[in-house]
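A single protein chain has been omitted from the complex, and every remaining protein chain is retained in its original position.
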Amino acid sequence: MTKFNDFKARMIDYILNENLKLTLFSIILGLLSGAVILAIAGFNPIEAYRLMIVGMLGSPRGIAWTIVQSTPLILTGLSVAFAFRTGLFNIGVEGQFIIGALATTLAGYFLRLPAIIHIPVALLIGMIAAGLWASFAGYLKAKFGVHEVIATIMLNWIALYLNNYALEFNAFRRPSSESSHRIQETASIAITWLRDIVGPAVKVNWGIVIALVIAIIVHYILFNTTLGFQLRAVGYNRDASEYGGINVNRNIIVSMGIAGMLSGAAGAVHVMGVSRQVSVLAAMEGFGFNGIAVSLIGNNSPIGVVFSAILFGGINYGGRNMQNIGVPTEIINIVIGSIIFYIASYKLLQIILRKASRKSGKGGNLHVK
Amino acid sequence: MLNNIALIISITLMYSTPLIYAALGGVISEKSGVVNIGLEGMMTIGAFAGAATGALTGNPWLAFLVAGLSGGIFGLLHAIASVTFHANQVVSGIAINFLAPGLALFISRRIFNGATMTPLIPLENKMPLPFSNIFRSLHNQGRFGNVFARNSIVDLIFNQYVTVYIAFILVAILWFLLYKTKFGLRIRAVGEHPKAADTLGVNVYGLRYFCVIASGVLAGLGGASLSLAIVSTFRATLVSGQGFIALAAVIFGKWKPQGALAACLLFGLATGLRIYLGGSAVGLDVSQNLLSMLPYVITLVVLVGFVGKAVAPASVGLPYEKSDK
Amino acid sequence: MDNYKNNIDFSNKVIEMKNITKMFGNFTANDTISLTLHQGEIHALLGENGAGKSTLMNVLYGLYQPTHGEIYIKGEHIKENSPALAIAKGVGMVHQHFMLIPTFTVTENIILGMEPTFGLNQVDIKKAIKEVEEISEKYGLTVDPLAKIQDISVGMQQRVEILKALYRGAEILILDEPTAVLTPQEIKELIQIMKNLTSQGKSIILITHKLKEIKESADFCTVIRRGKQIDTVDVQKVTTDDLASMMVGREVNFVVEKGDTTVGDIVLKVKDLVAADNRGLRALNELSLEVRAGEILGIAGVDGNGQSELVEVLTGLRPVLSGDIELNSKSIRNKTPKEIMSLGISNIPEDRQRRGLVLDFTIAENLILQNFEKEPFSKKYILNKDSIKSFAKKLINKFDVRPTNEELQVKALSGGNQQKVIIAREVTNDPDLLIAAQPTRGLDVGAIEFVHKSLVEQRDKGKAVLLVSLELDEVISVSDRIAIIYEGRIVGIVDAKNADENKLGLMMAGGKLDDKI
Partner (left out) sequence: ACGGGQTKDQGQKPPEEQPIRVAMVTDVGGVEDQSFNQAAWEGLQKANTDLGIEVGFRESNQEADYEPNIDDLVDAGYEFIWGVGFKMATAIKEASENYPENIFGVIDFAYGDDTPENVVGVVFKEQEASYLVGLIAGKMTQTNKVGFIAGMDIDVIHRFQYGFYAGLKDANPDVEILYQNANAFDDQAAGKSIALQMYQQGADIIFHAAGDTGTGMIEAAREQNKWAIGVDRDQNYLAPDNVITSAMKGVDLAVYEIAQELKNGTFKGGRTLVYGLAEGGVDIAPTSNKHVPQEILDFVEEQKQKIISGEIVIPANKEEYDAR
């Protein structure tokens, strides 16, 4: 019960906190910038945004899709955030996602198990595979001093080709397709009954629950366990941690491993809930790079990541509705880019907000960090 | 065999060139203490602006210039965020990776009737091959046998687009700038210890602005070296990840222009090998997917085996805040 | 009017700061402080940690703008001050935390911002080196112009800082705690250098916590407490005790109070220890020593003779090449820091911000940095926040850490309070051996008193204490026995009661004593 109160207190903290205000303000400014571009290009920004919002919130279907699209982003965002918290830049989420999806598909297709076992097993196998994959980058850093940014960038591409290589095998590839066999029904986390409500084609699945539970676990690990304590200590000050008896190298590997597991969970949930297969990849799908953005919008905090993933997923999903009036899809990226840009320039926002509050006579205290 | 080697070298140069520009951009920015993860986006906008200008005006040099400028504009954006407003530099860079490609496609659709691909530039309006005529005339003189013939070893290696030579010259210039001039001394000081530089009256913000904008210009040129020389058009997928490879090359090359050059060449070479080995003429019976991993695996192996720990400029990634204004 | 240590030209006021107030947000760091510096004068600035000394000097140097008040340099009213302007007006500042670029050479550091050039703006390094050599000769500040900062001693770095100012033609030098990291020898040299400078017409503002130095070198002293100016006094007319009580607002006890001790068994035994430094050179050269329960063994030596490496080897951060270390008769050679810690060694590290603390962690988190895996702070990998909190509250109270909020990040604490956090943690570990490396560096007298008391307390509880310090005074007054380290070897051990500063100094410099005491 105290645990819950603690969590609730943190939630309230987060919601009332300065960063959130700035984030919201960034979102508004980002949307305004997008509006300017829309207007310059000759579209009616209000109509375009109306379509976007109706797209994401106007119907149970839209809300459901938004959640479905946001689910993997919560997990990839958590992965980036977790690594950031421990002083590592995990730019390899993309590859870890691919590995997680691949491993889960293998487990989902080849294993014959009752659903109650199959689902957790497939999820875990995806997470572990991706965890090992990422911890390899951690190992290279710990053992040879290879910068994790290079290692993970290289591993992204290796993962992509590994996925395609796996699909060269006839036992795995579905004949006359560019995809693998489908996972067994017992490994699916689809919520079929909900489809009657939100629409038959919406891939509603338990992934969101898994993602939220994992977000809480990540938060808990970071702030309430000895592991999190060590990882954060190493993230902030490697030398002091070493002096304090913490095994820094082991922590780098563990941290990358956990970050990888989170990306792997994203891949697993995507497979079990939505795609049910993996396909030959011609290019990066972007779950990982979007995860970086999600993490940053969410201020690298697990709770923030959940909200920002939903926002990101929502804009991405709802934004496509703007095509109805001929707005090209790139606008979505421009809007997202602007939001991130304003979030980055929080100092600018502080200045604007301070001026505004001075004018309105409130004179709020606006110190961030 | 020699011809094959020459061909591999020429493919190496081709693949490396855009990376060299962008990596140099990364070097100068990070030397001054600003991480530039937006290289990818800056390359993309440069590739687009170059190809579009080239297609519209037919003037490759103007196109090259515009590409640099457009990269520079995004550099400026990055500088405003990360220098003036003390943004988290990674965040700002990521923003650019969303904004720049988005804008490139958006503008492309506006000016080319909805097309996400720019019109092909005629051969004669691409960046020039400066030695092409010399080689041809030398060859025509006949005194040199077939040494200068098309696709001879000499031709394959040395008859490159001018962008290749410019890239190499830029490496030398940047090296000179950073390590021989007072400007370079100050840039490096700002990247290592901005406060120390500040207390000596060195203009930390000014230098960082310069370096980050230059970084954008270089990345933009790198994009244009793709769209104005290697090919002659822009597509959304043209850059696809090369900015990140360049970023890796910066670190791989230990934040030095010559190091980044070596890293880019290594990557290009690995790609060249992959292409060479993948040809049916070699008769290697290996999955293309495994072969495609080669450049990335080689990079990792070299890093582990030969390069060792790299030390970044001490203040890279940290916004410099004057304690008081 | 006469008898000043330096040739002061009282008719020439080179600096006048009038009623300077500097606020950070709602916090007043300087509260209407006035200060006058005459040509040729050495003016000391004294105050506890956080009193506002550095802030005042940063205002003078143009790094901060004053909230109120006026600055005159050589009679000229300075309005929009900036480092560049201050430099141009002849002000040079040696900052408390060195402003040197470790990967640059001495020359590069000195000329930065004022580089001689030729051709295409190329740095004329030859000319630069010549100029550096010239000034360093003129003022007796010998340096190796081509050495990298990271390879030279702090004393040398200090000289480079002064040279930086002089290279810019500084007439007025601000030295912010220049002696905090120097050896006694280097301090002597520095005082000589300062006198050289004033005799050549320079004026100096000196910040230091060491009253002895003020007495030795300064003419006037301005005392600041909590941002307020207490007084400006003629140094000749006051005693060190007067200065100390002015500064802290109470009487300060300089004598380390310690009774006799009963020495017990050998706790630490180091035998023929060999280890390398960062560059792979031999830093410890068959070093042997013993520390017994209930005694403080002080290591005296000039910086760079293997002290840091010794501490690192003892705490498991640096590999032993040969020789052995025994703790309570068990070898701890090449064990991990964690194992060593659990066997009973605690350590107050030399570099508290880098090694001692995670600055972004709270006080509470720093207090359990080594013990978070133990009960009651955690159980089965889960942290127990309540017990962490109450533990922190207890220690904050016991060790008088201020402010008392255990949720505060330690980066918000002053140096002295940061040190208290470390001491609280290490002492509470209840070690058999406590290693204290430069434990009072940069602390004010009040804080120093506290640290010394803590060390003696440990000894009295029957613990072994190894004190490594560059402050000879400190080593003599705190230790029971003193081991002199020279070139990675213990070259002599003396009883502290019989210690003689001159003899120790001689041994520290490599000289031999005929008779071992």
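Letters A, B and C mark the chains as written, and numbering starts fresh at 1 in each.
The rule is simple: a contact is a pair of C-beta atoms (placed from the backbone, for glycine too) under 8 Å apart; a residue touches a chain by one contact, two chains touch by 3 or more.
No experiment lies behind these values; they were computed from the predicted model shown.
> From the touch rule at the top of the page, work out which displayed chains the omitted chain touches.
A, B
> Any idea which of A:65, A:84 or A:109 touches the chain not displayed?
Going through A:65, A:84 or A:109 one by one, A:65 is the residue touching the chain not shown.
> Which of these touches the unseen chain: B:32, B:70 or B:232?
B:232
> Hey, which chain B residues sit against the chain that's not shown?
Output for chain B: 3, 7, 10-11, 14-15, 105, 109, 113-117, 120, 123, 150-151, 156, 226, 230-233, 235-238, 240, 271-272, 275-276, 278-281, 288-289, 291-292.
> Can you list, in ascending order, the chain A residues touching the missing chain?
Interface residues of chain A facing the absent chain: 55, 59, 61, 65, 69, 161, 164, 168, 176-179, 195, 199-203, 270, 274-275, 277, 279-280, 282-283, 285-287, 317, 320-321, 323-324, 328-329.
Heads up, the rule we're going with is that only the chains that are shown with their structure count from here on.
> Let me have the rounded angstrom distance from the C-alpha centre of chain A over to the C-alpha centre of chain C, please.
46
> Can you list the residues on chain C that touch chain A in the complex?
Against chain A, the touching part of chain C is residues 25, 315, 317, 336-338, 341-342, 347, 349, 354-361, 365, 369-370, 372-373, 378, 381-383, 385.
> Mind pulling up the chain B residues that touch chain A in the complex?
77, 80-82, 84-88, 90-92, 94-103, 105-106, 109-110, 237, 240-241, 244-245, 247-248, 251-252, 287, 289-290, 292-293, 295-297, 299-300, 303-304, 307-310
> Chain B touches which residues of chain C in the complex?
Of all residues in chain C, those touching chain B are 24, 58, 61, 63-65, 82-84, 87, 93, 95, 99-104, 108-109, 112-115, 117, 120-123, 164, 168.
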